[in-house]
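I have a structure I would like to understand better, so I am pasting it below and will then ask my questions one at a time.
Left out: one protein chain. Kept in place: all the others.
Now for subunit A:
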Amino acid sequence: MTDTKEQIVFSEIPMRTWRWLGVNEAKMPACVLDEAGGGRLITVPKGTKAEAVVVYREELAGKIRVELEEGAEFHLIRAVLSGDHPHADVVEAVCEKDALFRYTAVEAGGSEAASKLFVNLAGEGSRADVSALYFADGKRRVDMNYIIRQEGRHTDATMMVHGAMTGESEKVFRGTLDFIKGSEGSVGREREEVMLLSPKVRNRSVPLMLSGEADVDGHHAVSIGKMDEGKLFYLMSRGIDMEEAKKLVVEAALAPVLTRIPDKELAGEIREEIEGRIADDK
């Protein structure tokens, strides 16, 4: 039986930095990580197209590995909506030539939630299209470590992350684009937009870009700020009250991710969950 208080390193930044920033690693209770088990393996055969939806509600942990064969396309929609217990999960994907891995993630649960994504664009012309939203409220702690390794030639990676933080929540997002020597002609784009809704939040953003290849085009950007007051005033001038206007602005900010979820029922559930929490946070 594992000691319930024992914390072990769940994920690490690919390149360490100053300790005082507290972003080098995420620790989780050992008992949570034990729940992950062997995980699930999904193989997407050559030239086929598929999608899967994984929603974590009660599970403490999970692990999914996706292997995409040549020319395969796979869309993984993964949401954490679990209640007030810790949650940790890992997603790994490896893409062969011309394969496309689409990933849509929702981080909206867990008292402390840690997630790890590792995509290896091993084959020439393989692509990763990652889009995630997080909503942190109350005393929630969200920790994300996303890494896209661009190994093949002419690979293409996009990592778009939209988040909103309220209450006394804390969040760390590390997003890495790693251009390996030999990944000639590869392109990588990473963007994080964070909306701060409460004076007691703590947001940490670490966009890494590592490169051993000269012939690449990499770009990352982070924008952190409060809600646009102009938008709020506009909506309020149209007769919408403050609370409702706030909800609309957050919803609009997270919409680019929610619209990727083909299951409208699930998208609706996530939207309602987040709206409800904004209302509770008055």
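Throughout what follows, a residue touches a chain if its C-beta (ideal position, glycine included) is under 8 Å from a C-beta of that chain, and two chains touch if they have at least 3 such contacts; residues count from 1.
Following the convention adopted for this analysis, contacts and distances are computed from a predicted model.
Looking at UniProt, which of "Fe-S cluster assembly protein SufB", "NADH-quinone oxidoreductase subunit J", "Hydrogenase small subunit" or "Dipeptide ABC transporter ATP-binding protein" names the chain we cannot see?
Record says "Fe-S cluster assembly protein SufB".
For the chain left off this view, which of A:Ile147, A:Val206, A:Ala245 or A:Ile278 is in contact with it?
Looking across A:Ile147, A:Val206, A:Ala245 or A:Ile278, the contact with the absent chain belongs to A:Val206.
List every residue of subunit A that touches the chain not included in the displayed model.
Its contact residues with the unshown chain are 15-24, 179, 181-182, 184, 196-226.
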